[in-house]
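== chain A ==
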Amino acid sequence: MNTTLLLEWLIKSVIIVFFLLGGFAYLTLFERRVLAKMQVRIGPNRAGPWGLLQPVADGVKLIFKEELIPDKADRLVFILAPIITVVPALIVLAVLPFGPEVTIGGRTIHLGLADDINVGVLYILAIASIAVYGITLAGWSSNNKYALMGGLRSSAQMVSYELALGLSFVGPILLANSMSMRDIVEAQADWWFVLVQPIGFVIFLIATLAEVNRAPFDMPEAEQELTAGYHVEYSGMKFALLFMAEYDKMIAVSAIGAALFLGGYWGPFVDQVPWLGPIYLLAKVLAILFLMIWMRATLPRFRYDRLMAFGWKIMLPAALFNVAATAVGVVLLGLGG
Partner candidate 1 sequence: MQFSEAAVNGWFGLVPLIIAFPVAGLLVNLVLGRRLGERFTGFVASAAVALAFGVAVLQGLALLEHPEGARVLVADWITIGELSVPWAIQVDTLSVTMMLMVTGVSTLIHIYAAGYMHDDVRFQGDPGRYTRFFIFFNLFVAAMMILISGDSFLTLFVGWEGVGLCSYLLIGFWYEKGKDGIGNALAGKKAFVANRIGDFGFLIAMFLAYTNFHSLTFETVFEHAEAAGPEAGLAVTLITLFLLLGATGKSAQIPLFVWLPDAMAGPTPVSALIHAATMVTAGVYMITRTHVLFHLAPVSSSVVALVGAATAFFAATIAVGQFDIKKVLAYSTISQLGFMVAAVGMGAHVAGMFHLVTHAFFKALLFLGSGSVILGVEHGHHAATHGHGDAHGGHFDPQDMRNMGGMGTRMKATFTVYLIGALALAGIPPLAGFFSKDEILLEAQHTNLPVYVLLTAAAFLTAFYMGRQVFMVFFGKPRSTAAAHAKENPPLIVLPLVALAALSLLGGALNLPGLHTLGHWLEHTLGAEKAPEFSWLVAGVSTALALAAITLAWRIYGRRPLAENQPDPIAAPLGGLFQALNQKWWVDEFYEWLVLRRYVRLSAWLAHQVDTIFWHNWFHDSVLAAGFRRGTRWLAEGFDLPVIDGASAALARWVTDIGGGLRRMQSGYVRNYAVYVLAGVVLMLSFFLVRSLS
Partner candidate 2 sequence: MTPDLILFLALALLAVATAVAMLASRSAVYSALFLVLNLVTVAILYLLLNAAFIAMVQVTVYAGAIMVLFLFVIMLLGSQQAAVGPDLPWQRTVSLVLGAALVALMGYVLLAGSRGTLLTATALLEGFGSPQSVGRVLFSEYMVPFEAVSTLLLAAMVGAIVLTRDERTEGR
């Protein structure tokens, strides 16, 4: 056990967490602004220049709100559920490489926490599957039928779309011949996998929308049907945590998508200037986030049974076809490493 190494990990972890926390705050602002633009509105512009302080104001407001806990709720789980929800969102990026190796003070450092473990992709899947619990438990512990229904819908939806999500990962894995995220990104130094995996990328995007319960798959929080889904009973900071988890997950999946399909940190001159890597990555993440917000602004919500049918009857076969096609391509055309 190397103390320096420990310290290095600690520093990296803190950076990631802070990135996500800050990212969450400004993603809300970003979304509101973009949506406003798309809906020909102005959006929040009072707090600070261009409304930049709006997230801070929201945070302060939520902190001072009263923490309501329903009488018949299961208190322990009710309190734990937001935490359980937010943790996966925070730790999922541990395997993501943010950039090539850089040298700081004579030390060669990976820009990434555990980006070279050989089960990186599986780790992402594992965390993604764990993420269900928070929402489900939140819905259940509220002892509210709407909340419970929201939780159950969320579970079913996430479990169903997890299959397609996992299968969409297989394409990059096959092309890179590795499950390590770093290997996958390194394999895209010359060209992005999205060029040969357009179907995989589309499936990934749709599945991640379902995974993070974004429109048009925001069933669990469908206001019209379930008032607000699983977090109908939550308020104050616990509500803030649930909210944060959702936006952090958006950021995380965007980063993962960028790493898997859009070449990760690769871009012009990254070879010469390693520090360009994180910037390129951020740009790509922003692009995917913009895409998600755009969809929210554009598409109406699915009916629940249509959503499930879509997941099982279209997404899954398409993903399977993509896997088979990719495998054939890898073996016959010599694509990938």
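The definition used in the following text is that a contact is a pair of C-beta atoms (placed from the backbone, for glycine too) under 8 Å apart; a residue touches a chain by one contact, two chains touch by 3 or more; residues count from 1.
Candidates were picked such that all candidates are chains of the complex that A comes from, given by their letters.
Bear in mind the structure is a predicted one, so any value in this text is a computation, not a measurement.
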In the complex, what candidate makes contact with chain A, out of 1 or 2? 2
Can you check the complex and tell me which residues of chain A touch candidate 2? 1, 74, 77, 117-119, 122-123, 125-126, 128-130, 132-133, 136-137, 140, 148, 151-152, 155-156, 159, 162, 179
